[in-house]
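One structure, pasted below without further comment.
All protein chains of the complex are present and in place, except for one that has been dropped.
Order as written gives the chain letters A, B, C, D and E; numbering starts at 1 within each chain.
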Amino acid sequence: MFRHTKKLQFEAKPEKPDAVFAMKLQELIGGAFGEMTVTMQYLFQGWNCRMEGKYKDLIMDVATEEIGHVEMLATMVARLLEGAPADVTAKAAKDPVTAAILGGMNPQHAIVGGGGALAADSAGTPWNGKYIVASGNLMADFRANVAAEAQGRLQTARLYNMTDDPGVKAMLKFNLARDTVHQNMWLAAIEQLQEDGLEGPVAPTALFDEENQEHANTIWGLSDGTAAPEGRWASGPAPDGMHEFRYLDDPQPLGGPASAPPPDPALYGTYA
Amino acid sequence: MFRHTKKLQFEAKPEKPDAVFAMKLQELIGGAFGEMTVTMQYLFQGWNCRMEGKYKDLIMDVATEEIGHVEMLATMVARLLEGAPADVTAKAAKDPVTAAILGGMNPQHAIVGGGGALAADSAGTPWNGKYIVASGNLMADFRANVAAEAQGRLQTARLYNMTDDPGVKAMLKFNLARDTVHQNMWLAAIEQLQEDGLEGPVAPTALFDEENQEHANTIWGLSDGTAAPEGRWASGPAPDGMHEFRYLDDPQPLGGPASAPPPDPALYGTYA
Amino acid sequence: MFRHTKKLQFEAKPEKPDAVFAMKLQELIGGAFGEMTVTMQYLFQGWNCRMEGKYKDLIMDVATEEIGHVEMLATMVARLLEGAPADVTAKAAKDPVTAAILGGMNPQHAIVGGGGALAADSAGTPWNGKYIVASGNLMADFRANVAAEAQGRLQTARLYNMTDDPGVKAMLKFNLARDTVHQNMWLAAIEQLQEDGLEGPVAPTALFDEENQEHANTIWGLSDGTAAPEGRWASGPAPDGMHEFRYLDDPQPLGGPASAPPPDPALYGTYA
Amino acid sequence: MFRHTKKLQFEAKPEKPDAVFAMKLQELIGGAFGEMTVTMQYLFQGWNCRMEGKYKDLIMDVATEEIGHVEMLATMVARLLEGAPADVTAKAAKDPVTAAILGGMNPQHAIVGGGGALAADSAGTPWNGKYIVASGNLMADFRANVAAEAQGRLQTARLYNMTDDPGVKAMLKFNLARDTVHQNMWLAAIEQLQEDGLEGPVAPTALFDEENQEHANTIWGLSDGTAAPEGRWASGPAPDGMHEFRYLDDPQPLGGPASAPPPDPALYGTYA
Amino acid sequence: MFRHTKKLQFEAKPEKPDAVFAMKLQELIGGAFGEMTVTMQYLFQGWNCRMEGKYKDLIMDVATEEIGHVEMLATMVARLLEGAPADVTAKAAKDPVTAAILGGMNPQHAIVGGGGALAADSAGTPWNGKYIVASGNLMADFRANVAAEAQGRLQTARLYNMTDDPGVKAMLKFNLARDTVHQNMWLAAIEQLQEDGLEGPVAPTALFDEENQEHANTIWGLSDGTAAPEGRWASGPAPDGMHEFRYLDDPQPLGGPASAPPPDPALYGTYA
Partner (left out) sequence: MFRHTKKLQFEAKPEKPDAVFAMKLQELIGGAFGEMTVTMQYLFQGWNCRMEGKYKDLIMDVATEEIGHVEMLATMVARLLEGAPADVTAKAAKDPVTAAILGGMNPQHAIVGGGGALAADSAGTPWNGKYIVASGNLMADFRANVAAEAQGRLQTARLYNMTDDPGVKAMLKFNLARDTVHQNMWLAAIEQLQEDGLEGPVAPTALFDEENQEHANTIWGLSDGTAAPEGRWASGPAPDGMHEFRYLDDPQPLGGPASAPPPDPALYGTYA
């Protein structure tokens, strides 16, 4: 069960409205790596976590924080949209500055949201449930969490450069910091999983004996770039300590021709 | 530019058809972490890579391999669907085994695909372009690549347990092995990026001075689970070597109340 | 079966083209509460209506009208797009007014629609079948119909303020009027359902005896705002005449801890 | 900002697992009218509310409760999936009962969720941000809230009949009760809005003078059913107290022919 | 403007209910090539048609017919769902025949639609506006119309083999016939467009002088199959009468390396 205080985790006050930036900021609300994603991703991971204890408690701490991040951003968007030209007419739009604002803003911020945030990204695409990852395997999921926080911090950094409003920048500095600690935290949790003997670096820790050992260490050189063998992935020990990398220069296919069987006559596939 | 040989990278021959398993196998074709995703993810990453050389060449090698993985799985699905009961009538469906096959298969495999694979996942949801990640920042993207291969190997392992067809199992063993080497490879590439001084562990390597330092190392304890401070994320040095973790037991909000400004009268928000 | 006359239900002639407004007007065609939604919502409700007679006949009357509303709006959009700068080059775009039009218009109006309307909303998101509601329970569906017409009239009113074209305003006045009568009509139909003894105010009229009576009248105070108990929802009789409202100030959870069972080993969830 | 306790708002313990019912129960998590929808709908409405005080506080109370409803259902789904046949082989599936379970369950519950809930509905379609309504106009939004709770209670009632597990039924009784009080509560809030003079029954309270009065009270008889005029929507005063209903038996179109202007030559529309 | 009669264009009466077939039949309602698609595709094409006269009149005739096809199918689905086991419990589901029906039916037919049709396909994916094609170029659009009717007739033929209910088969025979005449009709309309001198076989009839003539007649042999040059596409005159086909056996790339420019520092792409 959850409880709510009306106070924001961190202040979200722009110096002045900016409807164009409000649209861009939607990426951090409803984008593939926005706060709705990490909120739902961590909540489902926590609910799906099979061990009571430190991992589950950590996941629920962070999940709960993230709901408050959606709140901060939604509040910021509503404040950035204040005074956006909601009733501007065709004639007024001939002033280039107004026109630029109109051109650059998401019309749904006015028509649908009435000056409030949307559950969508900066291109207006709605958030959807396929953005989240919650598999029950903590190694696989923590990898996804690091990735989500890395993309999130990258997008926040880009947005930080797209405004000079001190109030917006102040909030984004907080968000950058949280994305830093969250990346560090999931990286530490990955180390912890291995220290606790729960998972290895390659997920899942299973079926290594059954998989084709001769295909578990080779990079297939299928593009004519010649530099790929220069990296540490082309020779030497693999990070899992179990394999020795090998680069195949001109690999040949191992299977027979791709072919589909004769069609069922009741399906009317073309055949003779 | 690309070229194609009709031979499969690895053999894809089931011992006998199994329409129910064909539906499940769709997860590895058109699921969020299926082969269409890694194909498109690596292609767009390669095309968006800003440095000529080993990173770009590696990405294009693997991207090109992944197209062939879609091919192997699509071929397998067509063969698993051979002889699925395309013309069975209501009467025949009263035989429980046939009924179970009918109940468990995706009707679109017959009606839409005519016995061939679909660009969809195991629940019939179509693949979409939001599954892929290609940001131009290699650290952020390689984190996403490890995550994708981890989820992919996990799903492959689960599917491996859901069949006893030796032909299917043989192919899945190959897939498991490729997911192992790809996880190792992206992990090695992450180390290489740091050795080459291109990126740090936290992405992007930027704005650390500007972000709120006092908020870049704290875990906020917002759920009443008590074990979260027991992990290595709660104290000691963070993986980036730049921060010291700290756990906040009863953190207080730092911002003022969340509130939206008075609405523009032309938008007819409720207000008094 | 349907028949069509080429005449519009109401005139749809703008005084002059306006490609930016054409994009915004798409909200009324393919938005979540646009005319495609009410068309399909009422058609499926009518076909799914279980009683012959006045309710079904009303639904089909209005459904048929709504197809004509899509027609009016699609015609208006095509006329507003006349002469939009389809061949303007990078150079010409340096004129700010043209640039604003280009920036504010949906590029798909030219590239995909060839100057015609799209089955999409004002942010370019395609209409989809999840927007519609047709449950077979008329009370639940008429509630959804009132809601749809209210959102529709609200959006129409906002768009009315975004243009000063007398031809567009004339058509929107008609649309506003139709949204008014449709709201009134569905509200009247809700009263009629109760007068006819078919449904109560709370849908569905079933399982009241089985539901937890002690939880059917309490508002849980889970946010620290203090004004919620001031409303008429916090005490006194509920609209259904069957319950007495009560506000809980500091409600405690009634269940045990959220926890997931040990994972099936074949699924490789992390567990120890 | 939010806080979380590990205790569930209400107990969510099935007597025994049932993977088929787990799939159906997903409708209440990620369906168009599931708990994810009301959670996000009320959160965005609360953040977008323009008046401090009782309305906003109520919305935030209920929004916060709804997050806990997602939690209860996700926990129930994980428990219902316990022991689902994750490793069953083609051979085993020839037992009809096992086959039925396999046929009726969502394969993603095992392959993707590892035995945990998904952010999707009972047909496997992912939840998306277009399901929510938050317009800033409280009358329009409260109409949508009543509609959402009505559809939600209807679906809960249907699911209640699809199981005989006493633990599941106990939780659904609680859910039914909450849907009852929430319907009553939003209906009371609609009355309160009118008593407070903030909104009228038709949303938004604006532009009545400008809309076409002669079209604001007529039902157009466009389907050949003859019973539509028998309802109270066909004559007498409308619920808003401002109009007198009228039924038009054989209404004629008021506009000219639907026609699109000559195409821009640069768009290559067919024309002569 | 449209009018409606309650009579169906053709009878839609199954001999007896069949919930599994009802789910499959949804493909013809809300699938990519179902009746909702052709309804909306032809309506938007008609409204977007730039010439008054025979083409536009034909399109509107057929568009109006298609709305009635959705109606026939939605009626059939509701009748096929009669008596589907809406309240069956876990225990009852142990009867294999009932279990098969439950496994094979779409749970949303009961939970969401209350026994009525959905705006979705046979895998439960909602219909969306991207399925339709209405470009303003009649040749390009009539090609799409033939394709849609061909896929539609193919799917209808497959479904015809999946039932032995005489009532369903009777309706599908009518649908097959309509798909036949519609394919013939659009093929005739393509011939007519050319006879009238409005369009050539290749759409659009424009820019032939500007396009690279040396690349407008060659098939690039990029897969190692050797039989491709045996078809009439590999030599001889092309259907447009303007080109002579040529097959390139070992074609070489004409461009330089694919490479992306140095990244903007403000975007933090990896670069050195």
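Criterion: contacts are C-beta pairs under 8 Å (C-beta built on N, C-alpha and C of every residue); 3 or more make two chains touch, one makes a residue touch a chain.
Remember, it's a predicted structure, so these values are computed and weren't measured experimentally.
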Review point. Which of the visible chains would the unseen chain be in contact with across the whole complex?
Key: A, B, C, D, E
Exercise for review: With the full complex in mind, choose from B:Thr75, B:Thr156 or B:Thr205 the residue touching the hidden chain.
Suggested key: B:Thr75
Review point. Looking at C:Met171, C:Ala206 or C:Leu267, which residue reaches the missing chain?
Key: C:Ala206
Point to revise | Residues of chain A (touch criterion as defined above) contacting the omitted chain | key: 18, 20-21, 23-24, 27, 31-32, 96-97, 99-104, 121-125, 154-155, 158-159, 161-165, 222-225, 253, 257-263, 267-272
Review point. Contacts of chain C with the missing chain: which residues?
Key: 1-6, 47-52, 55, 86-91, 93-94, 96, 99-100, 102-104, 106-108, 110-112, 114, 120, 123-126, 135-139, 193, 196-199, 204-206
**Study point:** Absent chain, residues of chain B that touch it
**Key:** 1-9, 30, 36, 40, 43-44, 47-48, 60, 63-64, 67-68, 70-71, 74-75, 78, 112-120, 126-130, 132, 134-137
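Criterion: only the chains that are shown with their structure count from here on.
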Revision key, fill the gap. Outermost chain relative to chain A, judged by CA means, is E
Study note, to complete from the structure: To bring the C-alpha trace of chain B onto its twin chain C, one rotates it, in degrees rounded to the nearest 5, by 180
Study note, to complete from the structure: dist(centroid_CA(chain B), centroid_CA(chain E)) in Å evaluates to 29
Check your understanding: Listing for chain D: what residues touch at least two other chains?
Key -> 1-9, 32, 47-48, 52, 55, 60, 63-65, 68, 71, 74-75, 78, 86-87, 96, 99-100, 102-104, 110, 112, 114-116, 120, 123-126, 128, 130, 135-137, 139, 154, 204, 206, 222-223, 225, 253, 257-263, 267-269
Practice item. Determine the shape of the graph in which chains are vertices and touching pairs are edges (line, ring, star, complete, other). Key: complete
